[in-house]
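So the structure is just underneath, and the comments pick up after that.
Here the complex is missing a single protein chain, while all its other protein chains stay put.
What follows is chain A.
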Amino acid sequence: MSRTLQAPVTVAFDYTRSTGPVIGRFFSGLRDGVVVGGRTSSGEVVVPPLEFDPGTHEATTDFVEVSSVGTVTSWTWVPQPVKAQPFDHPFAFALVTLDGATAPLLHALDVASPEDVTTGMRVRIRWAEERTGAITDIACFEPLAPGEAETPNEVAASAHDEAVTGVVVPVSLDYNYAASPEESLFYRGLNEGRIMGQRCPTCQKVYIPPRSACPADGTPTAEEVELSQTGTVTTFCIVNVPFLGQKITPPYVSAYVLLDGADIAVLHLILGVPAEEVRMGMRVKAVWKPKDEWTFSLENIDHFAPTGDPDADFDTYKHHL
């Protein structure tokens, strides 16, 4: 058995960004099949245009249309593309100085092998079939065929009047997520129907879930403690507001439950009782899902339900609020 529990996790979210007048102008051009550069105070023509001039720090207002044909000024081979790169087969990234520009643009170059690339080679833009106003409207660069006229390729005119004002950049990252050894103890316990904590050897506090170090004094937690399945509601809230991803129909109660023997409460649901009857000090016990549904998750405990016992004295949990 490996020391820690591990599982794949994907973190994904879309950034919605406003483009402003400079990048918006560049993206509007790409959507219409035109590459727009920006002229700097020193006479450079930079693609994509810089939002502010590097010399004067003034906003860029001098835009220049440049060619969709250019020259490779540097390149590197990508033998093992990563997810979301322009190609999933090996390709080159290249810096290409388009005719009419003085600074290069970074983009992919679609060639079969490194033998097919040289610094100084002539390339042209291959436009994406559908263009939306984003850097990916340029599908890639491709070599000019021998003898091919070095004229920009014809692009179907776009019917847009509106300038591009925003762009959505999707981000999705894959991880192999490892729990700490202490968290692994906790999740393995849950998979066996047990609730495990650990005791700090310095201050004797029992943490659940166990953590790698006591947050109070920094000592590594050591001794494993199996906790009671019964505890006390220390505080709670009644959820009345619907939200995305909600699994239970409101109103319902989310509460801190201080398990007997623990020094920190766990957050869980209180069900099996009308929401308005839940109170501080109420004694509750864990209600587990059927055993064949157990995984390495706190969701193995479906909810906590009242035991029917008399409420706990405030003094028994006042230091754990």
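Here is the rule we use: a residue touches a chain if its C-beta (ideal position, glycine included) is under 8 Å from a C-beta of that chain, and two chains touch if they have at least 3 such contacts; residues count from 1.
We adopt the following convention: contacts and distances are computed from a predicted model.
A single chain of the complex does not appear, and UniProt lists its protein name as "Thiolase domain-containing protein", one of "Thiolase domain-containing protein", "YeeE/YedE thiosulfate transporter family protein", "Spermidine/putrescine transport system permease protein" or "CE1759 family FMN reductase".
Residue in contact with the omitted chain (choice from A:Gly29, A:Pro86, A:Gly189 or A:Gly231): A:Pro86. Among A:Ala213, A:Ile238, A:Ile264 or A:Ala305, only A:Ala213 touches the chain left out of the display.
Set against the missing chain, the residues A:Ala134, A:Val239 or A:Val273 yield one that touches it, A:Ala134.
Among the residues A:Glu65, A:Glu148, A:Asp174 or A:Glu223, only A:Asp174 touches the chain that is left out of the figure.
Counting the whole complex, the residues of chain A in touch with the unshown chain are 2-4, 6, 9, 11, 15, 17, 19, 23, 26-27, 46-48, 50, 54, 73-79, 82-86, 93-95, 103-108, 114, 119, 134-136, 167, 169, 171, 173-183, 211-220.
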